[in-house]
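All protein chains but one are shown in place.
Just so it is clear, A, B, C, D and E label the chains in written order, and each chain counts residues from 1 on its own.
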Amino acid sequence: METTRYEKGIELLEKMISKEIMAETIEKVKQFSPDIARLIVEFAFGDVYSRPTLDLKQKELLTITSLVTLGAESQLDFHINGALNVGLSPNEIVEVIIHCIPYVGFPRALGALQVIMKVFEKRNVKLDSHIK
Amino acid sequence: METTRYEKGIELLEKMISKEIMAETIEKVKQFSPDIARLIVEFAFGDVYSRPTLDLKQKELLTITSLVTLGAESQLDFHINGALNVGLSPNEIVEVIIHCIPYVGFPRALGALQVIMKVFEKRNVKLDSHIK
Amino acid sequence: METTRYEKGIELLEKMISKEIMAETIEKVKQFSPDIARLIVEFAFGDVYSRPTLDLKQKELLTITSLVTLGAESQLDFHINGALNVGLSPNEIVEVIIHCIPYVGFPRALGALQVIMKVFEKRNVKLDSHIK
Amino acid sequence: METTRYEKGIELLEKMISKEIMAETIEKVKQFSPDIARLIVEFAFGDVYSRPTLDLKQKELLTITSLVTLGAESQLDFHINGALNVGLSPNEIVEVIIHCIPYVGFPRALGALQVIMKVFEKRNVKLDSHIK
Amino acid sequence: METTRYEKGIELLEKMISKEIMAETIEKVKQFSPDIARLIVEFAFGDVYSRPTLDLKQKELLTITSLVTLGAESQLDFHINGALNVGLSPNEIVEVIIHCIPYVGFPRALGALQVIMKVFEKRNVKLDSHIK
Partner (left out) sequence: METTRYEKGIELLEKMISKEIMAETIEKVKQFSPDIARLIVEFAFGDVYSRPTLDLKQKELLTITSLVTLGAESQLDFHINGALNVGLSPNEIVEVIIHCIPYVGFPRALGALQVIMKVFEKRNVKLDSHIK
């Protein structure tokens, strides 16, 4: 029997985020609007995130870049957590912010940095001698 | 003697873009406003693009993601060319666009795709059996 | 005697929002800067919102779409309340968010959804069997 | 046998746009990247545009609002044509632009207006005594 | 007899732009949609641009900054011309672009620069020894 798009999406999400964040985010949306939850899981994760060509680490780098550029700070902690969970180092995550500065400017970069600082503090994650 | 930030920036640019594109872009800016050209070379390329932690391929993936998200189509061909020059495959470049769809929507993705199609056609580059 | 643009704006606002929200928003702006309050009432509501061709329900659907696309979450609860007050159903309001997903992506849609969930909870409004 | 998401999307598109525009847009994308074309047809049109709750005219009003707010001028003519095809009047389409002014400002409104003027001229469509 | 908002707007516009640009822009909009033209003249120029507190030069600096930040390149030449007409020097105009770089990034700055270069070339305007 073929895996459905929804199952593929959930499988992917379970690699990226903890059960706590799953409950706080996807489940909370599902209780309010099952349709929106289904579209996220099926399309964003089942169709797109589970594609080949780029690996999960690369995908999280791209997602964070896009969210930083949008200024979508309220959606960023989900993917900062996801990035750490799929094996990106704290330095790689902060490096994304630095790399974005010439393209998006400091306000978007600093807005994102505040989210990163909170997630890192909560998970007790530290930058490794982050000096050039 | 230490390499200046400007020299580091130019060195980096020479890896990324051809002399023709250098002349069409950086040099054209330099003739009009030497200060702006200098700030691009020193800051965007000398300070930021030449940092360690991420490699040139990763950086071009991030830059394209940020430009797609901004809808900065007029600045995109420079980096599509750069991405091909540093060794990204056509499929990886198009995959960035696909990965961005859930974050930025189809209008930004399709606007970017038009630029990619032109650059690929001009360089006679083709997608490799781009079917999932 | 002709109705002034300001009077037309206030008349329109009284159809859209409760006295409590009027006091929290328009009046608070007026105490700080009477000019800004006057420009909002006269232009946004007196000139534009009170035009014919589209009805109030259609206008609220468009306004919410524009705010979702902008990511202007802090200004959204005013118009979610307005949309309910002019007779749009909870399902129609959530449907706007779903319709926007392919154009603006999930981050803007989910940011808006958080505001909608709060307003609906506060007003004890529920989606009607929101399953396709 | 159940209609696939792709078939539902194509069915919807055939109501909205002419065969000429279909060929210029969806087919052109399909030749370059079949995956992107499939995601547009299946998700944007099969999943989202074909939902109930709002009718096709309302959906085109929302789509135009979102594109105007984004400043996605290069993607706008597709939906201005679609809006006329599903039965919106020229005045209703221009009214969307006017309604957006207080939310997005004049630059986005005027950028969109240029696209509308071109589509209307090409289709020989005129505003009906567009004076308040 | 009191000056109307429309007359105040036209008076202001006549200080800012040449008859040629007036015809190309405001008049062209007016022929298509008299309502939109009236809202621009009355609100943007009659109400807002003709306010005291800031002078015309300051206002053009702010307008250009906002358009650069929006990436509204198609609306920028109107105000680059306006800025020169109210007495801003070419160097002050380019300085706005440079000042914006840390806030909006290089893509928006370079997109705007292309418009400035065209307007300056058309008017045979040159930067004055633009080297720090």
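Note that a contact is a pair of C-beta atoms (placed from the backbone, for glycine too) under 8 Å apart; a residue touches a chain by one contact, two chains touch by 3 or more.
Here the structure is a predicted model, which is why all the values come from computation and not from measurement.
The chain not shown here makes contact, within the complete complex, with A, B, C, D, E. Touching the omitted chain from subunit B are residues 39, 43, 47-48. Residues of subunit D in touch with the missing chain: 101-107.
In the full complex, subunit C touches the hidden chain at residues 29, 32-36, 39-40, 44, 67, 70-72, 74-75.
The rule is short, and it goes like this: only the chains that are shown with their structure count from here on.
Looking at subunit C and subunit D, the chains that touch each of them are A, B, E.
Superposition angle, subunit C onto subunit E, using Cα atoms only: 180 degrees, a multiple of 5 between 0 and 180. Averaging Cα coordinates per chain places subunit A and subunit B 23 Å apart.
Per-chain Cα centroids separate subunit D from subunit E by 30 Å.
For subunit E, the set of residues touching two or more other chains reads 39, 71, 101, 105-107.
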